[in-house]
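Just one protein chain is left out here, and the rest sit where they should.
Coming up: chain A.
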Amino acid sequence: MDIQFRQLEKWFGTLQALKPLSMTIQSGEFVSLVGPSGCGKTTLLRMIAGLEDPAAGPILFGGTPVFDSENHINKPPQKRKIGMVFQDFALWPHMTVFENVAYGLKATGRKREVKEKVTDALKSVQLDAHHERYPHQLSGGQQQRVAIARAIATDPEIILMDEPLSALDASLRDEMRILLQSLVKKLNMTAVYVTHDQSEAMAMSDRVVVMNAGEVQQTGTPEEIYQRPVNDTVASFIGKGTLLDGLVTEVEEVPMLKVSTEVQIPLSSKKTKGLKPHDWVHAIIRPEQVKLDTKPSEAGLAGVVETVSFLGERYEVSVKLHGCNERLFAYTHEKTAPGQEISLTVRNTIHLIQHKGGLTHEETA
């Protein structure tokens, strides 16, 4: 079942929690809403659930409005036929695992299906052996699995998840992420997933919606968002990397990004399309686009190693560039030491974001 909004917006007093937003979430699509806290992602999710009333704009499930201020339609949450997973699990402490999962079926009068559906749901989260326990007798990961079973037991076509993994340990989080991902796809549900963890969003979703200050910054596949962020906010929020301010000195023959007199990075002409010489741009440089060479060479950018972090399969190195006040990150398999002089080569396919305001270099430095 698809979800559509048209000019959906929300105010909390004088604060605009969500600026008018129109979008369609396709049936069976896994969409993540991601952004810093207070960006409006949870508010948007809660409006889809019916836990929060929008100020304007219809919300349609499969073409049928569940909220439409003009026609005075506002289906309460219990009539929207959704499943929802909460950050704090929200298991009812006075009910057993079985009763928790059976709740939705009993509440909607589907008493005959209870046994079968609950058993199925618990099996799919591998908790069928624990159905007689109370929530407090389970571990955190098991509690969250009960919450997931509860959300899917009523066969909803839409499942909403509000930071479901943030209360779990890092080791459990990966396991649960895989369980959720496979379950949502297997049951062919339309999923809206809220998280502040961009790596989680990118790992799980078909499409990522990056939000900030009540406004959608960019919508796209994880690859699009990562490789071609539309603005600084998205670029700095998603993935690791450095934003460099620079001047495009040439766009056709030998395109070049000039950060300072000493720091100049060659660019691919594909990336400078639509730009004019002397345009100010932001370049987003990801660690995997930087090649580190321990032998200083004429072609590369010179710099000094600041920190070295061992990540298991490789090292992440932060390098302070000579000739400008910037720092780049690079991955390497070679061990380096802080203070070591090295040279960096940046791929010419780095993504450029055109400066809108036309600021001078001095002002942005």
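Brief remarks follow.
In this section, a residue touches a chain if its C-beta (ideal position, glycine included) is under 8 Å from a C-beta of that chain, and two chains touch if they have at least 3 such contacts; residues count from 1.
The rule we apply is simple: contacts and distances are computed from a predicted model.
Candidate names were "Iron ABC transporter permease", "Fe-S cluster assembly protein SufD", "Peroxiredoxin family protein" or "Phosphoribosylformylglycinamidine synthase subunit PurS", and the UniProt protein name of the unshown chain is "Iron ABC transporter permease". Here the missing chain is touched by one residue of A:52, A:215 or A:250, and it is A:52.
Shown as candidates are A:74, A:264 or A:345; the residue that touches the absent chain is A:74. Even with one chain removed from view, chain A keeps its contact list with that chain: residues 49-53, 74, 76-84, 86-88, 90-94, 103-104, 107-108, 134-136, 147, 150, 154, 160.
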